[in-house]
Every structure is written in structure tokens, then in C-alpha cells.
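Complex shown without one protein chain; remaining protein chains in place.
== chain A ==
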Amino acid sequence: MAGTPLIVLIAAPAVAVAGSLAGRGARLAEALNLAASIVAFIAAVGLVAVAATGAPRTWWADYILLDVTGAWVILCAAVVYLLASIYAVGYMRLLGEEERLPRFYALFAAFALTVFVGPLMNNAGLYWIAIELTTLVSTFLVAFERDAGSMEAAWKYIIVVSAGISVALLGTVILYWGGSLVLGPTYDLTWATLRGAAPKINPGILTLAFLLVLVGYGTKVGLAPMHTWLPDAHSESPAPVSAMLSGALLNTALLGIVRFLSIVDASETGALPRDAFIGLGLFSVLVGALFIVRQRGIKRLMAYSSVEHMGIMALGFGFGGPLGVAGALYHMLNHSLNKSLMFFGAGNAMRSYGTKRIGGIGDVMGRFPTQGGLWLAGAAAITGAPPFGLFLSELAILRAGFHGQYDWVVYAMAILLIVIFIGFLNHFRIMYYEGTDGGEYPTTVVSSLWCVAPMWLALLPLLIFGVWWPQGFTSYFALVSQALSGVQP
């Protein structure tokens, strides 16, 4: 049964939500959520395996779609959900909010559920709704700590993102209108139908629709200049939630842009849509670089790094071709692993030093040798240093850009990556080598095994993917690239 992993994937978090709400015990909710994340991860691996074996499958009158692209995004989300659930067990106990934990885990599992559902939607309208639901659920996770900072972040998050994705809805309606001039007044808004109709849709309408969708979902992806909600929400939410936002949610929204890009590609609209996508990607890397260099908050540093990496993925998909798509997908997985590691490290440091300021953290290596080492390795990895996975994926994306007229974009990207490397690691130099003479940085040792184990689990695959690009991935990425460019397997 090809549908079994799909049902399991959806059912596991749903059971966790129901159980956490009904059981009302903090330990029970923890255990349920952790079990759900393990089951969901296994199911996601199964989904990728099923998707790789053949043509896209649909269920429920074409409303549910399992294709290679969506399955990969789900896998990335499931990886982060698993790591974040392990980490949450240790981290959330530190907050001293025992009686609110069941609600937290219910929301957390519901958030994972909405993130899994988005890529499975075969209908542009339903996909939009799934993205809207991810916002609503995660707003309350951002607001979980209930202090002034997290309330502010939650408010900005819901207002900016809701306004942003309403632009995507406008784009979807306009695309539907354009399609209705070709296909008749009523038809199913599936990706395949739109793609098939695209060559006959008026190019003006198609371009307008794509630009609106790009701005709309781009807000959710965190592409600059619509990224303004992202640093606030990522820095003010509890660390496991930050990891989910960055490693799982952003990819799900990026998938929407990629699917619309694939529709536009099937028509004769010229280079404008692709150029706009690449432009926003490059601008995101630029904004990320500028804010990383001058950053003072540790979690905001990670958040701007997410803006940068979403920009890099946008560049990969924008450059396109088999290499660009492969690089972007590989980058997605590596970024999900790496950003989880970084947020876990930041969460540990924040709790140990009692501050979010980079200036308030010092002598990390001397005081926390194990997790300090893991975090530092992660920092090297996230800036694209070998031998970690992001080095390979960034290199693939850079190479993909050299095919066409985008040479100067590649040069600009390479320079910005170097700036980010220096700026990012300089903050780590300060945190690791200031205050080695002892004193002045009061710390409490808080890390439990729950807080350190997921860092290992994130770093080891990252290292493996850095030295060995599995052959299976290559053929899988080729399938995705074919699917996006409309070649039937």
C-alpha cells in the first residue's frame, strides 16, 4: 500500500495532539510527541522511497498529491521535527512551566502536522490554506513564553505574514482567472492542470500572478525585503520552535514558489519571473550578510543566517537546471540539520548564561567542552566551510549559476558568502575566547543529555553528507528536476 506511510505521517502528530490535550500530563505529552516524531520520521523516509519509485500519485479526488518534490520537503521537516522533539524534552523542562507543557506539545505536534500537510496539497488554493494554518498554529508557539518580547514578536509575525500571504492568494485567484479563460469557468486548481494550461494562458496574467505569489509566499519564506518578521519570531520563541520555524516551515513555503515557478516555466513569459526570484534570493543573502556582521543577539544571528540560506536556496532553484535544483534540495536538507544544531546550541547557551546577548556569553569552550565543540563545528558548517554538507551544496549552486547569463550573481554570492563566513565566525571567536581568564560570565550548568544528544544527531549526518554525496540522492534529485521541468518519468 503506497498510501500507508502517508496516513501514518498524518496520524502520528494528530494522535500526539489529541493525547497531549486529553492526558493533561507533562511527561505523557513529552513522550507522545517524541513517539510521534520518531514515527513521522520513519514514515517520511517511506514516503520518499515511495515517491522515488514512479509517477506522482494522487488520492481523494486529486486533492492529495505525493510527488518527489513534496516528499523531499516533508523529509526535511520530519528530520527537524524529530531533532526538535528530542531537544524539547530537555529544554522545555528548564522553563519551569510544567502545567502549560501539555498545551505546548499539542501546539508543537499540530505545527508539525500543518507543515507536513502543506506539501501534500495538490490544489493551489488548499496549499494556501495549509500555509495560513501553519502561521496560526506557530503564532501561539512564538508567544508561548508570554513576556513582552515574545508577544511583540508574535503580533508582528501574524500581521506581517497574514498580510503577505494574502498577496499570494490574490496571485492564485488571478492565475485561476487566467486559466479560466483557457479551460472554462470551473476546473480543478491542481499543479498539473495549471502546468498543462500555462502555455495557453496570457503571459501578462501569468507574470503578474507569479510576481504576486513570489512576494506573498516570499514573505513566509523570509526572502528580503519581506523578512522583517523572521528575526523577531525566531529569536523570541523557545529554541525547539525556532528550529522548526527555520528548518521546516520556511522550506514548506519555498515549495509553493518553486511549484509556481515550474508552472511559469512551461509558458513563454520570458525571463522576468526567474530574474525576480533570483533577485530576491541575492538580496536576501546581502541583507543576511549585513545584519550578521553587526549582530548583537545570538538567536537573531541564527535568524539572519536563515534569511541568508533561504536566499541561497532561492538562487539554486532560480538558476535551475539539474545541478541548481540538486544543489538547492541538498542545501535544504543540510540547512535543516545544521540550523537545528545551531538553535539547540544557542538555546543551551542562552539558558546557561541567562542572556541572549552575544556580549554576555564567553569562554564557551572552557565551560562546556562537549556542547561547545559541537556548536562551534556547527558554526563552521553553517558558514559553508568544508568538510560539512553545506559546502558541497553551496558549491553545486555556485556551479549551476555559471551556465547562463547569471555569472555576476555567482560572483556577488561568493563574495557575500565570504563576508558571512568572517562575520559569523567572528561572533563565535568572541564567545569562545573572551573571558577565558575566568570570572565575569556567570553560568549555571543546565544541559542534560536531552539537550546534547540531538546536537550529535544533527552534526554526524552533516559531516557524512559533507564527505559523501550519496548516489541515491543524485538520482532522486534528477527525478525532482525532471518533474519540475515537466518531463514525465
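Operating definition for what follows: a contact is a pair of C-beta atoms (placed from the backbone, for glycine too) under 8 Å apart; a residue touches a chain by one contact, two chains touch by 3 or more; residues count from 1.
Everything below uses one rule, namely that contacts and distances are computed from a predicted model.
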item	value
Hidden subunit of the complex - UniProt protein name among "ABC-2 type transport system ATP-binding protein", "Hydrogenase", "Indolepyruvate oxidoreductase subunit beta" or "MaoC family dehydratase N-terminal domain-containing protein"	"Hydrogenase"
Hidden partner chain, touching residue among A:Gly3, A:Gly54 or A:Gly204	A:Gly204
Per the touch definition above, residue among A:Asn123, A:Ser284 or A:Ser447 touching the missing chain	A:Asn123
Absent-chain contact - pick from A:Glu97, A:Asp188 or A:Glu434	A:Asp188
Selected residue (touches chain absent from view) among A:Arg195, A:Arg300, A:His331 or A:Arg351	A:Arg300
On chain A, residues whose C-beta touches the chain left out of the figure	123, 125-126, 129, 132-133, 136, 139-140, 143, 146-149, 151-156, 158-159, 162-163, 166-167, 169-170, 173-174, 176-177, 180-181, 184-189, 202, 204-205, 208, 231-232, 235-236, 291, 294-297, 300
